[in-house]
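Take a look at the following structure, please.
One protein chain is absent from this view; the other protein chains keep their places.
Going by the order they are written in, the chains are A, B and C; count residues from 1 in each one.
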Amino acid sequence: MSKNQNIFNKTVMSVGEMASGAKLTVPVYSYKTPNPQGPNVYIQANMHGAEVQGNAVIFQLLELLKDCDIQGNITLVPYANPVACNHKNGEYTLGRFDPITGVNWNRMYHFDESIILPFTEQYINATDIDIEHQFKQLMINEIEQKLDHNIFGLTTGQRIAYQLQRLAHQADLVLDLHTGPISSKHLYCPEYAQTSASYFDIPHTILIPNEFDGAMDEATFCPWWHLQQAFVAKGRTFTMGQGVFNKESFTVELGSQEQIDLDVAHQDAMGILSYLQHKGVINAAEYKPQEMTRYACYLKNYKALYSPMGGMVDFLANFGEPLATGEPLARILRMDNYGDGDPLHYVTLDHTVLPILHFASASVNQGTELYKVFSDFFVLD
Amino acid sequence: MSKNQNIFNKTVMSVGEMASGAKLTVPVYSYKTPNPQGPNVYIQANMHGAEVQGNAVIFQLLELLKDCDIQGNITLVPYANPVACNHKNGEYTLGRFDPITGVNWNRMYHFDESIILPFTEQYINATDIDIEHQFKQLMINEIEQKLDHNIFGLTTGQRIAYQLQRLAHQADLVLDLHTGPISSKHLYCPEYAQTSASYFDIPHTILIPNEFDGAMDEATFCPWWHLQQAFVAKGRTFTMGQGVFNKESFTVELGSQEQIDLDVAHQDAMGILSYLQHKGVINAAEYKPQEMTRYACYLKNYKALYSPMGGMVDFLANFGEPLATGEPLARILRMDNYGDGDPLHYVTLDHTVLPILHFASASVNQGTELYKVFSDFFVLD
Amino acid sequence: MSKNQNIFNKTVMSVGEMASGAKLTVPVYSYKTPNPQGPNVYIQANMHGAEVQGNAVIFQLLELLKDCDIQGNITLVPYANPVACNHKNGEYTLGRFDPITGVNWNRMYHFDESIILPFTEQYINATDIDIEHQFKQLMINEIEQKLDHNIFGLTTGQRIAYQLQRLAHQADLVLDLHTGPISSKHLYCPEYAQTSASYFDIPHTILIPNEFDGAMDEATFCPWWHLQQAFVAKGRTFTMGQGVFNKESFTVELGSQEQIDLDVAHQDAMGILSYLQHKGVINAAEYKPQEMTRYACYLKNYKALYSPMGGMVDFLANFGEPLATGEPLARILRMDNYGDGDPLHYVTLDHTVLPILHFASASVNQGTELYKVFSDFFVLD
Partner (left out) sequence: MSKNQNIFNKTVMSVGEMASGAKLTVPVYSYKTPNPQGPNVYIQANMHGAEVQGNAVIFQLLELLKDCDIQGNITLVPYANPVACNHKNGEYTLGRFDPITGVNWNRMYHFDESIILPFTEQYINATDIDIEHQFKQLMINEIEQKLDHNIFGLTTGQRIAYQLQRLAHQADLVLDLHTGPISSKHLYCPEYAQTSASYFDIPHTILIPNEFDGAMDEATFCPWWHLQQAFVAKGRTFTMGQGVFNKESFTVELGSQEQIDLDVAHQDAMGILSYLQHKGVINAAEYKPQEMTRYACYLKNYKALYSPMGGMVDFLANFGEPLATGEPLARILRMDNYGDGDPLHYVTLDHTVLPILHFASASVNQGTELYKVFSDFFVLD
């Protein structure tokens, strides 16, 4: 290591208390730059309990960033949701939803669209810089209001989500590290940020519209998109992804849940640094995207296939390879039908799809999600 | 028993398959009338797995209806959701949401508002009877389309919900029997049907607006309300609750979950028959509402109070009695603070409330729902 | 408060770490006496996660002991098992077993009978006091050996249990505070300590033999019982419950799980102080047992009744009142049989029993434990 290594700062954020009084905390790491020339970045991992690989990626990012020329402030938050990541049911981690309420942990962020119009009216003539500064502050104020001023209190998930969101609103670029169940790597990317998708080393991109549905990525880019639209409607032109509207948020799906691999995490971290280099957050030309075929599909064409029957599934289709019409995605074993029925049912579709992920267990009920596929897709340039 | 007892019909509906191939079925009981003069009724119970008292109420209704003068068709469905009612986690029934996905079983019903406008245009000059007949058929067709024609399939919950909804759309009056966790009896009632609330023997009514959020009651009354609004906007006057728009849906909360009591169920059944008598479904003057103070509040004033800390809760406030400002709802024990902190925390509010239900366990996380209360309420006439 | 109030000591014991690194700790309170004339006492609560009332009892004991004349050292441990007491599955606390392995948390204590014989050989001629001192130390050493010297490590439950057991072995009298599911108050008492049962304010006593099955009470009294037997076999007479063999352990079942009530806890605490006064731990004649009929039964006659069918149970039998032959314990509702079978099944027995507790939920599988009853019982003097 050189004597010029960057020094990170570490703080600890309290996000919850259990019945015994045990406090749950989240560590927050940050590399700060005295005179940031590039955008600020926020990266978190493990909002869903079983999706742990992002913690290893943050480990590798912290290591690699020690020796980078950093141009913007970078905040990294592993173990974003300790309530979820500590919750075991049997051997596995019950991770996608609050075990008490069933609410998806990644649908509890906040955005109130009604703040947009008054803001544009107030700041229609402000400078670009001032607009950015004031709107960031407004979003942070909104969250602090939710956190601190409610006599009826907050749900467990809101208390966690709002504290994370308060940090994320201070950044321009937001990466929320998730995984699928058994899954290929894939990326959720706002439609307007499509060109950025090619800087990650991820072969599948889902292009999402600009609607808020409670997730971290949406909670951080949708406000800016709505603001930009509202200014344009008032005749003041801004372009998303440029100038003070250089705001992008991604949900990065790192592969399968319930596992970490530090070597793979090192590769994942380099892909993220490639994106940060592209955006000018770091000045490190050695990080550049790998060559690969990158497929994309619009969210409306990203389809879940639900099991037509209960049974035990032999998943056949490989991820990332187009599957021809009629080729089986899976075969479902039904031993109770052996001898007097059909013990094997083949699941097929009537058009070519690109399989992205499948269910984590062979055992399914009728109606369990079997696969998610790109049902209409194209190659990104 | 007399020779004139009514005879019910029983059928069995397949709603799901488990991994072993085990079929899950739902029994459907109906009393049919050759020439129905009164409205048709649909009553279901146990959509949430732990909320079982409604099954006992249906038992008592089936018994009592044997000897009633029945004027409309009545369909009764206990064990509406066998996936949920059979799902144990530890000793208790994991009942409010799909254990795989976390989705609330009572948020999976269907209503597509876009069917309203074309319908009003097509039938603006039709007879009242024809409008009712055609719209019922349209809703049933919509559901059958969802059930049968989707290459990507249905979720486990949709398959159950849509089959129930297909039955419910054939009725005019819909009662969905639920319970709270530890709870008083209370009723969810559409705002326009407020006068009907006084015919149930239930002391607390929540008046809900006409917005669809996925629940059975909303899925059955909202379409008619939207239709009525659309006709009125086109100059054709209909009134909700009258004539062919005599459509009402209620979620009836029968008390606490995880228990059945057949004697209490007999009382509950008589309260429901009082409502059916009021609506002309039965001709049985002996069923009339009990005298009691009936409190009501608008949904926006029905508030959940979330725990400000983790701990163990001694629930103090009684249900159904206004609790004065500053009086404690609960005290939270925190033994870890004994000796060097505050081992007892009292939870109070700054205004009078009417406690309706509380959490089912003493042990809470920070942010767990402690109580639900009417925070602004009035007495129904 | 008087100026003479006793001062307790508080320490914190680390018992586990979760996946996020969160530490779980247990608070340990103790009242120490400079010259203990009476026996030492160890009291713990909440080893099973949902059994929380004991924490409130420890709160009240700590309060009441401030003003007692204390003659022996008293150690009190609430939240004995934070892994269990923080583990939610749905609204309830999954409390009786490790959610990963299924092992009952109260079956992980340690006793290796092979230590007895060598000890009696070594100390056959030692003084009574020395025997007691050396055997206590041996048991503590055994536990410390288990805690610290195993290259393959300890299970989650062993690490907790052994740390608690290390504290308990320093006492003469051990109370492990539990609850049943829906339950009357009852007491597990070693057969040799039967006379002590009448000093608790608990109407039902189960007399247990001197066999070790992994529970805290057994782990603390069985070693002394085996030691006494071994000395007697070698011709040196000791009597259990007397002199240096004045060792007693009880599992105190405080009623139902999933609830705390601080007022009831105050009563519970006074019953425990009555026992401590009887044993000379405190000098406070105001604590004396209430008059009540106390029933007892031997463990072999404490029977679980398993459901003969799946269904929904209306529990009919009251606790603590003998139920005559043929009277129903419960009726089981089976709506699927309504119309073409038997919708109500009554559960009866062929002899008089005393119902003690029943299952916590109305919904049962075939084979779920419905009730536990004294099937042969007598009145304690």
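The rule we apply is simple: a residue touches a chain if its C-beta (ideal position, glycine included) is under 8 Å from a C-beta of that chain, and two chains touch if they have at least 3 such contacts.
This structure is a prediction, so every number in the text was calculated from the model and none was measured.
Within the whole complex, touches from the chain that is not shown fall on A, B, C. Among C:Met47, C:Val83, C:Leu175 or C:Cys189, only C:Val83 touches the chain that is left out of the view.
Within the set A:Tyr42, A:Phe59 or A:Phe135, the residue that contacts the chain not displayed is A:Phe59. The missing chain lies against chain A, touching residues 8, 10, 25, 27, 29, 49-50, 52, 55-56, 58-59, 62, 78-79, 85-86, 88-96, 181, 258-262, 312-314, 331, 333, 335-336, 338-340, 343-344, 359-363, 365.
Listed here are the chain C residues that touch the chain not shown: 16-22, 83, 89, 96-98, 100-104, 151-159, 303-312, 334-337, 349-350, 363-369. Touching the omitted chain from chain B are residues 18-25, 79, 82, 85-91, 93, 99-100.
As a convention for this text, only the chains that are shown with their structure count from here on.
When each chain is reduced to the mean of its CA atoms, the one lying nearest the mean of all protein CA atoms is B. Distance between chain A and chain C, defined via averaged C-alpha coordinates, is recorded as 48 Å.
Centre-to-centre, using mean CA coordinates, chain A is 36 Å away from chain B. The mean-CA centres of chain B and chain C are about 42 angstrom from one another, to the nearest whole unit.
For chain C, the set of residues that touch two or more other chains comprises 25, 79, 85-86, 88-91, 93.
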